[in-house]
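For this view, one protein chain was removed and the others were kept in their places.
Up next is chain A:
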């Protein structure tokens, strides 16, 4: 199939950027979206032009590195990551606009690459449990009920891709934080730091410049791991109940 790509090009954080149009032909519907961009880049290199910079790592939907706004939808029209999106989701003659995640807390590095280390700092602020390293304890020594284990597991599937922030009209990271707070809050090991965790994470979130949630629901609709909106309620609940911040 033949497509028209409109891609955001920007040399560096402080340069002006613009959408640049690239026609591309003979795209196979079995290609992944990123493979299609690889083909475009090969062509650009052959033509002596600067290839389009974009992020990816695992290309199997588990690392959360790939991050593209495709025709106004984070990770494109399917519920999956950009690397797992295939060209069969598009048709011959389509025009595809590709933009980077847009958020104050995700500063642009180059073209389609943004810096998502604000997520790392939110996790460092409280999204962990403190345990002694060394021999792993016997897995069954602390019982966990089946529903709690299931919910913890489901919310632990967040890959930190940032699609929730990209899709949110307020650029809020509540779904990302809610996933972590719910994951650790369902488990016995998460209890000692539960109060402090939620307060520290939210304060870091605010300091990084993310917006406040208005419960619109764009985040959950964009999430490739289908993290549900109820984790945001869980986060708010834990925050309201939290007594001490350390």
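What we mean here is this: a contact is a pair of C-beta atoms (placed from the backbone, for glycine too) under 8 Å apart; a residue touches a chain by one contact, two chains touch by 3 or more; residues count from 1.
The definition used in the following text is that contacts and distances are computed from a predicted model.
The chain not displayed here is annotated in its UniProt record as "Succinate dehydrogenase cytochrome b subunit", chosen from "Iron-sulfur cluster-binding protein", "RNA polymerase sigma factor", "Succinate dehydrogenase cytochrome b subunit" or "Phosphate phosphonate ABC transporter ATPase".
In the complete complex, the residue from A:45, A:58 or A:207 that touches the missing chain is A:207.
Shown as candidates are A:52, A:65, A:85 or A:103; the residue that touches the absent chain is A:103. Listed residues A:19, A:45 or A:58: the one in touch with the omitted chain is A:19. Taking the whole complex into account, chain A touches the unshown chain at residues 6, 19, 69, 71-73, 97, 99, 102-105, 108, 169-172, 199, 202-207, 209-218, 220-222, 228-242, 245-246.
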